[in-house]
Each structure stands twice: as structure tokens, then as C-alpha cells.
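Omission of a single protein chain aside, the complex is shown with its protein chains in their original locations.
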Amino acid sequence: MKSEPRIRAALPEGLTPDKLREMYAKMVLTRLCDDRAFALNRQGKIPFAATCQGHEAVQAGAAFALRRGTDWLVPYYRDTCLALSSGVTAKEQLMCLFARKGDIFSSGRQFPNHYSVPDRQIASISSIIAAHVTHGVGMALAFKMRNEPAVVLITFGEGSTSEGEWHEALNFASIHKVPCVFLCENNEYAISVPQKMQMAIQNVADRAAGYGMPGVICDGTDPVVTYSCVHEAIERARRGDGPTLVEAKCYRAMSHTSDDNQLTYRTPEEIEAVKTRDPIPKFEAWLKDRGLADDAMFEEIREKAQREVDEATDWAEAQPPPTEEDLYTHVYASGPLS
Amino acid sequence: MKSEPRIRAALPEGLTPDKLREMYAKMVLTRLCDDRAFALNRQGKIPFAATCQGHEAVQAGAAFALRRGTDWLVPYYRDTCLALSSGVTAKEQLMCLFARKGDIFSSGRQFPNHYSVPDRQIASISSIIAAHVTHGVGMALAFKMRNEPAVVLITFGEGSTSEGEWHEALNFASIHKVPCVFLCENNEYAISVPQKMQMAIQNVADRAAGYGMPGVICDGTDPVVTYSCVHEAIERARRGDGPTLVEAKCYRAMSHTSDDNQLTYRTPEEIEAVKTRDPIPKFEAWLKDRGLADDAMFEEIREKAQREVDEATDWAEAQPPPTEEDLYTHVYASGPLS
Amino acid sequence: MATKTVLEGVRDALYNEMSRDERVFIMGEDVGARGNVFLITQGFMDKFGRQRVIDTPLAEASIVGVAVGAAMAGMRPVAEIQFADFIYPAYNQIVGEAAKIRYRSAGGNTCPMVIRTPYGGGVRGALSHSVSVEALFYHVPGLKIVVPSTPADAQGLLTSAIRDDDPVMCLEHKRTYRLIKGEVPEGDFTVPIGKAAIAREGKDLSVITYGLMRHTATEAAEKLAAEGIEAEIVDLRSIRPMDRETILGSVTKTRRALIVHEDNKFGGVGAEVAAIIAEEALFELDAPIRRVCGPDVPAMGYAKEYEEAFMPSVERIATAMRELAAY
Partner (left out) sequence: MATKTVLEGVRDALYNEMSRDERVFIMGEDVGARGNVFLITQGFMDKFGRQRVIDTPLAEASIVGVAVGAAMAGMRPVAEIQFADFIYPAYNQIVGEAAKIRYRSAGGNTCPMVIRTPYGGGVRGALSHSVSVEALFYHVPGLKIVVPSTPADAQGLLTSAIRDDDPVMCLEHKRTYRLIKGEVPEGDFTVPIGKAAIAREGKDLSVITYGLMRHTATEAAEKLAAEGIEAEIVDLRSIRPMDRETILGSVTKTRRALIVHEDNKFGGVGAEVAAIIAEEALFELDAPIRRVCGPDVPAMGYAKEYEEAFMPSVERIATAMRELAAY
């Protein structure tokens, strides 16, 4: 192994070898949770699963760019790795898959991955695409009004940028220079619709100019590159210099969700081709190349993660479901009928 | 006078000296209609008036760029000169001011200037800002599907570009390369809100890049320049090369409408300053400079227009209002309750 | 007569109308190569071409807004909203624009278009794939709203909707798509907008309902028949215009009215049904009007338990029927 101090000097600001290994561990944990979700779905134990395979690098990179305990995350439904890298545990993740009463995100009310973890600065979202983007801006506005140091990271797919609300959010944010970062996870598809049918441009980042904010493109299969871009954007926002639109180019390794069948709109060749872009082996090579980890360490991390996911699965499955009375809670602060 | 053929060679494609004088006449007719509307409002004869003073040049220029009888116009509420230059008569204009039953735009149902003149290719709009922009795109889509040569001109203020629907319209239009032109009449205000509070950019045209379409800026106080830009954009669309965003820089000479008071948000200096940009004397100088008209001709045009407006006013005022039964017409094709 | 599912009824209406009338086209998310998320338009792109089966960007306001413009220009667009929960961003275009175009232009412009969307729960669609939206639109003059519950009605009402000269919303209960099978007339046929159907005749009480609940209520009625109570089931089919005559005719006959819908109770479509009866047949009633509806909570949850507690069940409906009959 090369000596770590020399490596550290070459790492982007804020990243240490330990953090890089933790990042890797989160990507692996996410992959195993993702695989588990689809396995449970096939077994008929859960009705629905959404994958983030192909997005792990951008999400891990972005999550580590946040100042934990301060910055807020307003994610979208594909952000399993962002959530697991921001303090959500495997148990919590499995509880939402099983829609148990104790699911801390929604008490089993929402689809999986619709996080809400205020104590870890993650905001609630619905499934309605792009509706959360203005929320992130509003949160950032609040932090600015209160002179708090928090920055808000708002994520979405490239398809989401077609929605009018997305436009309104970026426009408002740039006028008021609120401390937020817009992160587009561009996987080139909105369910079956390829990017060229969604927009007449190559790069979502090109939309930034229309709001007078910087637009940055990064390789979303590389967590370190994504980290750097998002980190820079976040610190820029924290300094009061306004929002940035970051576009991370990644891909979707599987069908949109367990309800979709990508074979209806993607060629087998394309499906094979994206598999070669898997960010996990790519990051392994990067770490090994720099002497920051070796196969034994990867194996250890993987085994630990597997144990975690197995335990979480058994535990979550055994938890009680909601009851009929739970239907009526949290309608209003004052009760079901106010 | 210089010999007309020489001048003609220097004129933009499609413009003749006669057309230029007609353009001028429409600007004058519009100004007189506008003044009349405010006079009637002050007299308590009509409850509402919206001005287009400061916008006459962009509107006259754009109207003459349309292929009459073929191209469609989807205007907004400030487009008196566009309408009068596209075949709407002074009588029709006054009928809508008085909200008479015979008002061909809406039978007295809508605010003034909410045109709907299908036989002259003008589409119905509501007062809901930017809601008409997707309609123009849909009309263009229809023309494309039917292989018709029509192009659609869609107009709006710079404030309207903040609406999500505006974004969605431009995005759709550029993906499908539908034959339309987006014309922004940028007068720097949305009621009281100055441009810098509406967007973090200098030019609305900068938004075009986000849709992969050309963005063109022109001096909206010059009808010939506006004509050229809009003409080029329209013919580009007609060739199947897709939409263009044209931004015409103009100004608002008065309060937003008869219900507004610009003194609450504009300085007296600013109000004075915009008056110097009046497109009508500017165009007079241009015409005289090229020997295309002289003061006597201007006087004649003005007198004719004044007679037209006076007659139209008397006539329209004398027309019958709607009756209670008219409330129930045109709810459904099949009648009031279908 | 052929036996079809509701989904096939929808597909056949679309297919036939597109074949019959060049002005008809479809636009929506994933309607092209994917053939719609429920596979309703599978094969349409190959048959009718990309121009008439348009995969739109992910932007509902423009799906409806562009369709409105195309309709104004003489086409007959069928705009699809992938799930009813995603119709909210298009609300302005539907309520503020489509519904008012004919009226505001005094007939100068018109807006003959269809907005189709799958709605309703019972498929583990969770908070944002289960909503009922009829009550958010049925108050709006200028719109028509149909809610078919059988394959024949799905095909016949959608065909009528496409041929209608005004904007029509076609709300299809997604649970019925593959669950409900039934006989459908061969060839070209329509079901008129604005006419309810007597799904089951009975003399002891009237159940006024629509959508999936027509089937749940019918099941409850069969149960009660075994106990000697004969319920009449009125399937509204059209929410706007609403068939007052059929409602009042049935209620006047049975003298008891139970209204059933899956949507939340307060301010739901059942409110207007109750109001119509209370205005026009109050003294014909031998019992108070009763409503069995979804609870007044913001959404149907993901967990099975939430869904079951939300959806009016055969048992809940049967109990209400029994009580009403015994009143």
C-alpha cells in the first residue's frame, strides 16, 4: 500500500481514506438492499420495489458532500444510496419495504424510498414528480431568512426537469440566491422515454444558463468526481453565492421499477452495455489503485453488509403492520377531523 | 422623395412601402383605441382598460410577419396592436370594451382584448397568464400532423416566462419541432415587479438554449427590426426547422391597467424616461428619413383613424348588451346542461 | 357479443376511433414504445405511427395544454394522465382552460378532447397511485366526466367521449382493468354520456354508486338477496352530467337511498346525489339518506391494512344496506 498521507493530499477537500471506504461500504450496502427488495418482490412478500442500481456513485458522492447534522436532503424515490449514506439504517430501509407500522418514514403509508427523517435532515416527498423541488427551495429560503448555515440538496431525474414546477423552483432559487444545490441524476430515461424525447438538448446542465446559475456536468458513475462537484456547489451555496445545477450522468441498470419491463423499449444490447458501467467494481479499482483498499477489505465490507441486510430483513418482517386505527392518525395536529 | 424602388431593395424581405405605411397606420389606430379605452374608463362608461402603449412597434412588426389567412396568432391581453394589425376592426375592438352582446370575441364575457377570431386565425385566451402558450404549441402540432403550412405566433410578457407552463410549452415545441414562434414582449415589469425580481438573467432570450432553440433579441420599439426577426423565425418554423424564442425589448408607458397605479412602484423619473421611447414618433422619423411618408400623410392617417375610432365608439355604445338568457349559451355543444 | 376485460374495452375504443377518424391521436407518458404502463396502447405506435401515439415529456400541464391547442385546431386528442394522482399539475389546463373555451369565446373556439386516467385504489398503489379525483372536477361546468365500470361501458363511453364536441374526462378504475370481464357488443357502438344504468333491479332500497363500487355493491346485494332484501343498484356511469331521472326514479320506487363511493365522503360525489334526492324526493323517503364512502383521511396508505380499512368492503356495504332496509 502507498502511504496514506500522500494519497490524502491528492484527495478532494474533505475526503479521507476512511471516508472513501465508508462511501464504498454504503454503495455495497445499498446494492444489497436493492437486491433484497427485488428478491422480496419476486417472493411475493412486498408488492413493489424501485432500483437505484447505476446511481450508487452519484448518490454516495453527493451524500458525503453534505455537512451531516446541518445540511438538508430533499431526495426523490430513487435515492436509496443517498438515504443510506445520510444515516438511514438497513433496518429502517427494510421496514419501509415491508410497510410496517414502525416504518419511520411514513408508518407504511408511502411507497418504499419515500423518506422522511427529520432528525437526520431528510424531508418528506410524495411520488408526484418534481413537486419536491420547490420545497427544497423553500427550506433553503427559511435557512437564509434565519441566517442558518444549512444548505439543501435537492435531487431528481432528468425526466423531472420537464415539469413546470422544476422550472419555477430554479427560477425562484436563483433570484433569491437561496442556499441549495439541484442535483440531476441523469439516467437517460423517464420510465420508457429516452432523453431525446424529453428534451431537445444534450445536457440538462445547459438549462442552468436560463436561470443565471452555474451548470456543472460530472461523471455520475464516479463517486469522487460527483463528491467534488457537489461539494463545491454546496460550499458555494453556503457562502451565499447562490444555487448550482449539477448534472451527474449515470444510467439505470434495470427496469424502472418492479412493475416495469424494460424489454418493451430497450434493446438487449443496450441492457447488456449499461452493465459494464457498474460503479461498484469501478470504485473498487480506483481504491485499489490508490492502495486504499484491497480485495480482502471489500470482502469484509460485503459480508458485514450482507449480515446487516439479512438481520434487518428478518427483523422488519417480524414487526407489526399498521392497524385500522392507524388510518386516522396524523390527519391534522388536532386529530382526524381537526 | 427618394425613388421607391431603391428603398424597397433595402427593405426586409416581404415589406413594401405600402405595407410600412399600413403598419404605421395600425400603430396609430391602436394608440387612439387605447386612449379611447382609458377615456371611457375615466368617464365611468367601461370598468376596465389595459394599455399597449410602448408595445405598438413590436406588435405591428410581428403582425406583418404573419402570412395572413394562413398563420395563427395566440396573443395575450396586451396585444391590441397585434389584433388590429391582424384584421380586427375598430368597431370590434370597441364592442369588446363595452362588453356588448355582439362582441365577436366573447359576447361580452371576457375582459377587453381577450380576442377569439377564428375567421382571422386568432385563438381564444383567458386571463390566466401563460396558459395559452401550450395551446399555441398544440395548434402548431396539429398543423404539422396535417402537413399544413401554417405557423403559430405565441406572445407573452417577460413575467409570463416564470410560469411552469411556459417552460413545458417551449420544451414540448422544441422536441417535436412544431411550427411556432414564441414572442416575448419584454417591458421589464410584471405589474409592479421589475425584471430583476422575476429572473436572475438579463435576457429572456437566454432561456432558449435550455430548449435547444435559437434565442433572438430585438429592439421592440422598432417595427421593422421586429418584423425582420419575427419573419425570419416564422419562415424557419415553416421550413420545419423548429421554433424560435424572440425577445422584443419594449416598455410599458402607463400603469399596468386602469386598476393599477404605477406611482406606488416606479419613480417619476422612470415614468418620464420611458416616454422618450415612444415607437410612433420614432417610426415617423424612420419613414420620413427614407422618404416613404411625410407629415401630411401622418396627419391624414391620424385623422382617418380618429374618425374610425369615434364612429366605432358611438356605434358600439349603442349596441345591445347581453341578456339573462345569454348566460346559458355555449356551455356545451348540446346546450346548457349537455 | 365478445367477452373482454375493462382494459380491452378501453383499448378497443381507442383503436377503433383512431382507425375511424384521422383526427384522433394519443399523447401521454410512456404510451409509445412501452404501450402505456398498463399496456393499453401496446402495438399502437407500430400501427398508427409515432405522430399519432406521442410519448410526451414528463409534464402533465403540457400534455393537457398541448391537447387543448390541438383540439382548438380541429384535432381530437386523447390525452392520457398516467395515474390520476398526477393530474393536479394539469388542473389549470382542465378547469381553467378546457372547460371554459367554448363559453369564453361564445362558441368561436371549441375543445373536443378526452382526458383519460386510471384512478382508484385496491392495487397497493400507496399514497400517490390510489386517489379518486372525480369530486375535484365534477363541480366544473363545461366538463363532462364519465366513470365506466364494465367492459362495455368502458368501450362505449370512451367512444362517446372521443366523438363528443366538448372536453370529456374518462376516469377508469385501475382495479377493474383486468379484474372485471363482461360481454361487449360487436362492431361500432356507443354508450350515451349522461345516462345511468340499473345494474341490478330491486324494490327494497336503492344503492347509487359508480366505478369499482358498482361491483362491490352488487356483491353485497347478492348476499342480501339470500336474506330476502332486494337492492337496486344504480351505476351512475356519468358523473357530470348526472342522470337525475334514473336516480329519482329508483329512489321513488324503493323509498330508501344508500350512496356508495370509494372516494372520501366529505364533499364527494355522493354529496350532490344526496342533495338532489333531498331537494326533489324528500317526502318519498322512508329512511334518512345514507353514505358509505372512503374515510376522510388524506390518502390510501401502502400497507394492505390501510387499503383494506379505506376501501368500502362488501361487508360494510351489506351492513348499511341491511340497516337501511330495516329502518
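Letters A, B and C name the chains as they come in the text, with residue numbers starting at 1 for each one.
Methods note: a contact is a pair of C-beta atoms (placed from the backbone, for glycine too) under 8 Å apart; a residue touches a chain by one contact, two chains touch by 3 or more.
Bear in mind the structure is a predicted one, so any value in this text is a computation, not a measurement.
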item	value
Residue among C:P89, C:G108, C:G194 or C:G211 touching the omitted chain	C:P89
Sole residue of A:Q93, A:S107 or A:S160 that reaches the chain not shown, by the stated touch rule	A:S107
Sole residue of A:T16, A:T267 or A:T329 that reaches the chain not shown, by the stated touch rule	A:T329
Sole contact to the chain not displayed, among C:F44, C:Y103, C:Y177 or C:Y210	C:Y103
Option from B:T30, B:Q93, B:S106 or B:T313 whose C-beta touches the chain left out	B:S106
Those residues of chain A which, in the complete complex, touch the missing chain	72, 74, 103-107, 109-110, 114, 116-118, 123-124, 126, 128, 131, 133-143, 145, 164-165, 168-169, 171-172, 175-176, 329-334, 337-338
Chain not shown, touching residues in chain B	47-48, 99-101, 106-111, 114, 126-130, 159-160, 162-165, 190-193, 197-199, 259-260, 264-265, 321-324, 326-328, 331, 336-337
Missing-chain contacts mapped onto chain C	61, 85, 88-89, 91-92, 95-96, 99-100, 103-104, 127-128, 135-136, 138-142, 240, 242, 263-264, 266-272, 274-275, 277-280, 282-283, 285, 287-291, 296-299
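The rule is short, and it goes like this: only the chains that are shown with their structure count from here on.
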item	value
Chain separated most widely from chain A, comparing mean CA positions	B
Rounded Å distance, chain B centre to chain C centre (Cα mean)	41
Euclidean distance of C-alpha centroids - chain A vs chain C, Å	37
Geometric centre distance via CA averages, chain B-chain A, whole Å	46
Residue numbers of chain B (touch at least two other chains)	164-165, 168, 171, 175
Junction residues of chain C - those touching two or more other chains	56-57, 59, 61-62, 89
